[in-house]
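Take this structure, written in structure tokens, and hold onto it; I'll ask about it next.
Part of the complex only, each chain left as placed.
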Amino acid sequence: MSGNSFGTLYCVTSFGESHGPAYGGVVDGCPPGLALEAADIQKELDRRKPGSSRHVTQRRESDTVEILSGVYEGRTTGTAIGFLVRNEDQRSKDYSAIAEKFRPGHADYTYWRKYGVRDPRGGGRASARETVVRVAAGAIARKWLRERYGVSIRGCLAELGEIAIPFKSWNDVDANPFFAANAALVPELEKFMDQLRESGDSCGARVNVVAQGVPAGWGEPVYGRLDADIAGAMMSINAVKGVEIGAGFASIGQKGSEHGDEMTPQGFLSNHNGGVLGGISTGQEVSVSIALKPTSSIRLPRRTIDTRGAATTIETTGRHDPCVGIRAAPIAEAMLACVLMDHALRHRAQCADVVENPRKIN
Amino acid sequence: MSGNSFGTLYCVTSFGESHGPAYGGVVDGCPPGLALEAADIQKELDRRKPGSSRHVTQRRESDTVEILSGVYEGRTTGTAIGFLVRNEDQRSKDYSAIAEKFRPGHADYTYWRKYGVRDPRGGGRASARETVVRVAAGAIARKWLRERYGVSIRGCLAELGEIAIPFKSWNDVDANPFFAANAALVPELEKFMDQLRESGDSCGARVNVVAQGVPAGWGEPVYGRLDADIAGAMMSINAVKGVEIGAGFASIGQKGSEHGDEMTPQGFLSNHNGGVLGGISTGQEVSVSIALKPTSSIRLPRRTIDTRGAATTIETTGRHDPCVGIRAAPIAEAMLACVLMDHALRHRAQCADVVENPRKIN
């Protein structure tokens, strides 16, 4: 399987470039009988859509999805679900500058070294706009997970640059343009972002994602672990540089007597493991945290080279997110949904006949 | 592909349990003509071997590897390389206690929930002893990477519990039982470990791994990214709870003007990206950092439940590493080697005809 597909049984294939005619994808392996219409996908696409506040890119895209196959009379048929999102706002701007220079922090140089050629328009295939495909595929997965297993998946911005955003309530998340789970901090975030935009610079972010209602037993030791697949999926999101499950890097400083989650007949007493032990879900909340680097496209001048190898400088103008992490929550949710659905299917393939023990604690 | 194999072209399949007759594996896809003998693998196995100091498990295993196929007259033939490591020290101890109780922090409960049955002897398939297979497969990969591309892969312990171990020299690593790249700290580490063992508790650790000499161009956007595959591989190692590439979680607090690595005709001016941009190697050092949780097997009593669901307590006696991170460097190196080799093969499959640009900066 090549690099533009992922998943073993819930398999997502993606295509499209930032300034090409369209993005699209194929979701293969979805069970038949799921009620599905374009609006189910659209709802999630709208959550990640550009232009929704002054703090994100002002590119104008309706991001309207068209379902091309796999659905008949409002239900999935079990065959491949093809979908398409046309690009609308490909400005006819002059790309010769960035066609001849490599933007620091971008994939310009690596694509050029790998492929010999590259599509420089808006980042081409490396554009974060590719995440529309992930969000679309994730929308189907999360709908199935919710209806079939009662799983709910939510994400929020946990750090914006150096500002920590203590979790207060999921209800706050949809009421502000930052996906912040703490409404009280929104004015501070807005002020920070306004200053950042003015400075021409960008900043990093942390996004937390959790899945509630995941049954115990999903995940395959020893390489196909649930947490391993989650880590790979998260790190495949543009700009992500780190992934944690549960206590994550804080585990380093913990003692075993603190980290190892004790159990009682009423359930686990803590969740340092993040919902996964030995690569298999415990039945607790699956909790993931990711680090997103600051946007590489900034207005400040930077040293670089051109395609002839000569030293030069570059300033990236245009409509860029000053913090890609702000719109990342729906994307991280989507990736978690896809991995969980893949493992739900894989688990029941192998273990459908395992008799549930009545003494299970969750 | 099921959970006990990984890799697309350099494909590793693993089997074995802690107290079964043997561990073994199959490496498929290795190019023909590589000089290979058991000693090449043995050398790496010996680096992770238990019992090498008082700070690690005292289980006595020679970990002798036997190559069963794929090598003829000292060279790989291009066919599947099968290998075997017999278990020797499976003490005939009474497992009834842990057969009926779930050890906190272990996979006991999740295996039981997933499969309905489990092999309780020494953790069965969930034992970290499975990493012998990874190290063996990695030994072949690193030999090929070194001989074919000049890639060298090294790892070291960067934090032991709350003790940070500032990097001083790779030369120090093999001269102490901690894989510490700083000989001056060894007395402090020894004292810490002696106290830890005495307390009956365990601690977490951070391990850093780097690959030098990786050419630009390895990795496949958008899901098959080099960093995504590295993250998945690292998170699949027992006890790993977090993975970072390059600046990792420190990226959150960075500005774009700091994080985005500038380029000159002499090369990159920094390496915050960790050797990967857009999922493709830049030609810089590939740098990875992982967090390992504290060992779950500790002598202190812990609350848990038994298989009938009743509350109980458990103390884990036996021969356990008080810090699994101490022996983890060779394992993380092996996983990085396997991923890099897989991508080396994948890259030349697709891009063998790309003409190298003479103006490349590395």
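Per-chain residue numbering starts at 1, and chain names A and B are given in the order in which the chains are listed.
Here, a contact is a pair of C-beta atoms (placed from the backbone, for glycine too) under 8 Å apart; a residue touches a chain by one contact, two chains touch by 3 or more.
Small disclaimer: the values here were computed from a predicted structure and weren't measured.
A.B. asks: We see 2 chains here; how many are in the full complex?
C.D. replies: 4
The rule we apply is simple: only the chains that are shown with their structure count from here on.
A.B. asks: Degrees of rotation, nearest 5, to put the Cα trace of chain A on chain B?
C.D. replies: The C-alpha superposition of chain A onto chain B needs 180 degrees.
A.B. asks: Take the average of all CA coordinates in chain A, do the same for chain B, and state the distance between these two points in whole angstrom.
C.D. replies: Computed value for the inter-centroid distance: 26 Å.
A.B. asks: What does chain B use to touch chain A in their complex?
C.D. replies: Against chain A, the touching part of chain B is residues 1-6, 8, 12, 14, 102, 104-107, 109-116, 125-126, 130, 159, 161-162, 201-206, 216-225, 227-236, 238, 241-265, 269, 272-274, 276-283, 291-298, 300, 302-305, 307-311, 325, 347, 351, 354-355, 357, 359-361.
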